[in-house]
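One protein chain omitted, others in place.
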Amino acid sequence: MTATDWATAVLLPLGALFALTGTIGMVRFPTLLGRMHASTKPDTVALLLILAGAAFRLPDLRTALPLALVAVFQFMTMPVLAQTLGRVSYTRGMVVAEHLVTDELEDALEKRRAESGRTGTGPGERD
Amino acid sequence: MNAVNGAGMRLLGRLPMVLWLTVMWAVLWGDASPGTLIAGFAVGAGCYVAARLPHLPVRLRFRPLWAVRLAVRILWDLLASSVQMAYFTFDRPHRVRGAIVAVPLRTDSDLLMAMVSGGLSLVTGSQTIELDREGGVIYVHGIPIRGEGDVPRLRRDVRRIEELFVRAFGSTADIADFEATEHAMHAARAAGREER
Partner (left out) sequence: MNALDYSFAATAVMLGASVLLAVYRLVRGPSVLDRVVGLSTVSVLLVSFIALQVAVRGDSSYVGVMVTIALLGFVATLTAARFAERRAHDRD
């Protein structure tokens, strides 16, 4: 076994371990946002590690370059999905208040509702 | 004459996107011969025209040093938050609580705001819930938050990521804007503290 083989032998299972803990987290966390946090980031790390492991098995940079494209793609799509899911989960009322220490979006929405309801008598300025 | 110039400028503005599509095409084909590049350019331009993609007036600069700092920060945070979430996966996940904080942004460039809001879902336990573009306020969900004491840390993380994005990609005007708002906020905070 060469040094690059050893790199592959370490990177692949490490990546898969991240994927496994991430999905276990997705099953175990009780709230939607917790599940998202638990799965999206470890998944990305897992994919990066496995892609890196695969790249070490390829003969040269030219054949390994397309793998970088997959990584870049993941980095571009993951935030878009996370953001969309975050917004939708809030508008659908999937965010459970008891799992939040503070919710300043709810405060802001309440303030806006109060202001549109009876103009001029909204709550005082913050700070 | 003006119309021709306008069309020319429009094409020029779209060129970077088409070039990027061409590069992806070449990478996917796994070869960079002139034939592949020309075909890629044609397909890219064709798709761009057919899809009528909006033309973004991209006024960005690229500062390699700050971009590297940003990349290191994001990669490190990605790894750290994965390990952290893995820990809580096995240590009573039902007791982990989060928080949604409102952080006023200091940049008013739409593109930079979008980048910050996307980038936040990659860093330690944070994720954008809502972006109020007119008000320049971003609502971020953070996890894990053990109590009120962790809230300022989340706020600081968000502001740090914003600064890195602005300094890595913002135009000179964006940075000047950012610093002016930063000073104003700082002064307001200091004034508030003195009154108390």
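Going in written order, the chains are labelled A and B, and every chain counts its residues from 1.
We adopt the following convention: a contact is a pair of C-beta atoms (placed from the backbone, for glycine too) under 8 Å apart; a residue touches a chain by one contact, two chains touch by 3 or more.
A quick note: this is a predicted structure, and the numbers were derived from the prediction, not measured.
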- Contacts of chain A with the absent chain, listed as residue ranges: 1, 5-6, 8-10, 12-13, 15-17, 19-20, 22-24, 26-27, 32, 35-36, 39-40, 43-44, 46-47, 50-51, 53-54, 57-59, 63-64, 66-67, 69-70, 73-74, 77, 80-81, 84-85, 87-89, 91-94
- Missing-chain contacts on chain B, rising order, are 28, 30
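In the analysis below, only the chains that are shown with their structure count from here on.
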- Query: Between chain A and chain B, what is the gap in Å from one C-alpha centre to the other?
  - Reply: 14
- Footprint of chain B on chain A - complex, ascending: 18, 21-22, 24-25, 28-31, 33-34, 36-38, 40-42, 44-45, 62-63, 65-66, 68-69, 75, 78-80, 82-83, 86-87, 89-90, 95, 99-108, 127
- Along chain B, where are the residues that touch chain A in the complex? 24, 27-28, 30-31, 78-79, 81-82, 85-86, 88-90, 93-94, 96-102, 117-122, 125, 127-130, 132, 137, 139, 141, 143, 145, 147-148, 150-151, 192
